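Removed: one protein chain of the complex. Kept in place: all other protein chains.
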Amino acid sequence: MKELFKKNKDTLITLGIVTGAYIVIEILLKAGALSSLFKGLLVPLCAYIILAVSLNLTVGILGELSLGHAGFMCIGAFTSAFFSKITVGVINPGWLRFVFAILIGFFFAGLFGFLIGMPVLRLKGDYLAIVTLAFGEIIKNIINVLYIGRDSKGLHFSIKDSVSLGLEEDGQMLINGAQGITGTPKDSTFTAGFILIMITLVIILNFIKSREGRAVMAIRDNVIAAESVGINVTKYKLLAFSLSAALAGVAGVLYSHNLNSLMATTKNFGYNMSIMILVFVVLGGIGSIRGSVISAIILTLLPELLRGLSTYRMLIYAIVLIAMMLFNWAPSARAFRERMVAKLPFFKKKSAEKEV
Amino acid sequence: MRKLGKLTGVVLSAVMAVSMLAGCGSQAKSGAFKIGAIGPFTGDAAIYGLAVKNGADIAIKEINEAGGINGFKIEYNSQDDELDNEKSVNAYNALKDWGMQILVGSTTSGCSIAVSAESSADNMFQLTPSGSAKDCIATPNAFQVCFNDPNQGIASAQYIGSNKLASKVAVIYNSSDPYSNGIYEKFAKEAANQPFEIVSAEAFTSDSKSDFSVQLQKAKENGAELVFLPIYYSEASLILTQSASAGYGFKFFGCDGLDGILGVDNFDKSLAEGVMLLTPFAADATDEKTQSFVKKYQEAYGEIPNQFAADAYDAIYIIKAAIEAANATPDMSVSDLCEAMKVQMGKISVDGLTGLSMTWDEEGAVNKAPKAMEIKNGEYALIQN
Partner (left out) sequence: MAFLSYLINGISLGAVYAIIALGYTMVYGIAKMLNFAHGDVIMIGSYVVFCVVSMLNLPVWLGILISVLVCTILGVTIEAIAYRPLRQATSSLTVLITAIGVSYFLQNVALLIFGANTKAFSSVVPLDAVKIGDSLTVTGESIVTIIACIIIMIVLTLFVNKTKAGRAMLAVSEDKGAAQLMGINVNKTISLTFAIGSALAAIAGVLLCSAYPSLTPYTGSMPGIKAFVAAVFGGIGSIPGAFIGGIILGIIENLSKAYISSQLSDAIVFCVLIIVLVVKPTGLLGKKLQEKV
């Protein structure tokens, strides 16, 4: 038992922190001590945490730069929102429908991750980054011209405009091009978000420790060496990449079932979002799952907290972002911090422990 | 050593969390109506959000100087949504924490729809100045100041048809923008009943909105005489420039998004000569109301107001009229206020910058007459017919 605990100490600490945060927030929610803004942010926060953690699998564990993570989120969001919209009232109760929606988002995003990963994962570094960025833009572009409607004759598709669907008078638009999907049932809750975060963390932390995860990290550290000991590079790369994509799809499900109006814009599913998720990962520390969780929280809350600054808000946000990066990752800043910490008696012992 | 980084992270997030807790108890009764506005103040669409923010601000200052609504002052707060549906909901919640009772927003359709789901749950009165999609007013608490997209598309097609402006028409629209898409679709539908033919309908997207050579050339190849532009004026100004430099000689026809084209800094106004647009507002209309608004806006912000600013300005006066008709007071709950105002919205008639005697139907859409304008000698001129 002790052995088991020791083995999974890090995992358990991370899960413990998240559970603790959940319990505290739930208590505060019940006590009515949370502002509307914070309450409204809870579900998006969960989605961003899942995104950051899942991207860390690609960037930190697999060691490949992806700028198209939002594309997978987009697939998860739209497939699941579409599903929920057509099955509202058909599949009851709501939570069952939501579980199906999550599975659908997971499956389709993972499928696309697999399909896109197969040809492009042999690319390296920035070339892979640009291909993933391109993929994300393609998805966004296609969804913006996708029209699906339903009437008594069944489903109608078009990639031109809603007129060419030829819907009957009482037909219903399901996906309306740039207007996206309106009226997705609001199934996402904070508790659902928390459960999904826990599942994601368990999947990823276990994956890292598993045989497959170790193979993936071996590939990251040295492809040729990994190949020479008989690791199937393509297989493991694809596995990690598809898993990362599928989990991004889950985040998309959470995101889309929290909003009444889902549109694919540059801001929410374009390269802007992909970059934003990458910022979470890099700021939190590449490969550090806990770091991703924390930086996703900080960077999502930061612009909301700066609302009081009105027009200077995004300017200050940019400055804080640069400053945090420099403070956290510049070697000179790290050396400076180390010196400062060395002077504090409390940390002396701990930092020494860490070195072991 | 990484521990310190993480520790700072944990501490920071804890501080943030705590600071977010505060603010809930601010529902205290005050002697003022609290009106909030939402729009994109940063990002690509900042031009529209800032116009709404500023236009509403001018109306509120005027009202407060004149003694307020029913003797109560207005307090005003506005929040940025970065043109993102999710951020728009955040902005709504931030305003709610501030104590907002009435919402002017959101500026854009998608954000407005997303916010209306929240506001209808709270039963808060929502008046969107410029969210023009039909779904913006799907909830009973939401109303529009601007025309909705279907109206504009149908009215444009009818105007072109009944005035025989052209027999072959080309359309250039933004397929990634719901506003543009919405108008185009209704326009295309209505065109079937009109004595003209759409010979080319070409789209562009937000990601490639600088080069229009292909779209213009296609219109030319297909023999179009008139190009319909259901888009915003930033892109339209580029289309006019590129069409002129290629020497195509089209007539152009647009909707309310085109209003403001003459306000683009340093724009060669001769390019816009002869452009026709259906818009409820023109910054150089000669009536006293418009002139005083434009003057105040220019003094305060150094720019000529566009239609978004005028819509927001009207929105505040519409709210004022509804509150006065309902004889409401700021100490009413958000929901009671909404119920009282909702009833009055079906009865009141408001004269504003964007239309005289505006009334609202049961769904919350506005009835007002669009004005057909033509740009002549570098100014908007009303077309009399």
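As written, the chain order gives the labels A and B, with residue 1 at the start of each chain.
Note that in this section a residue touches a chain if its C-beta (ideal position, glycine included) is under 8 Å from a C-beta of that chain, and two chains touch if they have at least 3 such contacts.
These numbers were taken from a predicted model, which means no experiment stands behind them.
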| item | value |
| --- | --- |
| Of A:Ile13, A:Val202 or A:Ile322, the residue in touch with the unshown chain | A:Ile322 |
| Of A:Tyr22, A:Tyr48 or A:Tyr271, the one touching the omitted chain in the full complex | A:Tyr271 |
| Full-complex contact with the absent chain, from A:Leu103, A:Val145, A:Ala218 or A:Leu305 | A:Val145 |
| Those residues of chain A which, in the complete complex, touch the missing chain | 59, 65, 119-120, 122-124, 126-127, 129-131, 133-135, 137-138, 141-142, 144-145, 159-160, 223-225, 271, 275, 278-279, 282-283, 286, 311-312, 314-315, 317-319, 321-322, 325-326, 329-333 |
| Where the missing chain touches chain B, by residue | 42-44, 46-47, 50, 175, 202-211, 213-215, 217-218, 220-221, 233-235, 237-238, 241, 245-247, 263-268, 302-303 |
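The rule is simple: only the chains that are shown with their structure count from here on.
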| item | value |
| --- | --- |
| Averaged-CA centre spacing for the pair chain B and chain A, given as whole angstrom | 33 |
| Residue ranges of chain B in contact with chain A within the complex | 1-6, 9-10, 12-13, 16-17, 19-24, 41-44, 78-80, 82-86, 89-94, 96-97, 109-111, 113-114, 116-118, 133, 135, 138, 175-178, 180-182, 184-185, 188-189, 203, 205-207 |
| Footprint of chain B on chain A - complex, ascending | 28, 32-41, 44, 137, 141, 144-145, 161-163, 177-180, 182-183, 186, 255, 258-263, 265-268, 284-285, 288, 290-291, 294-295, 297-298, 301-302, 304-305, 307, 310-311, 313-314, 328, 334, 337-338, 341, 347, 350-351, 354-355 |
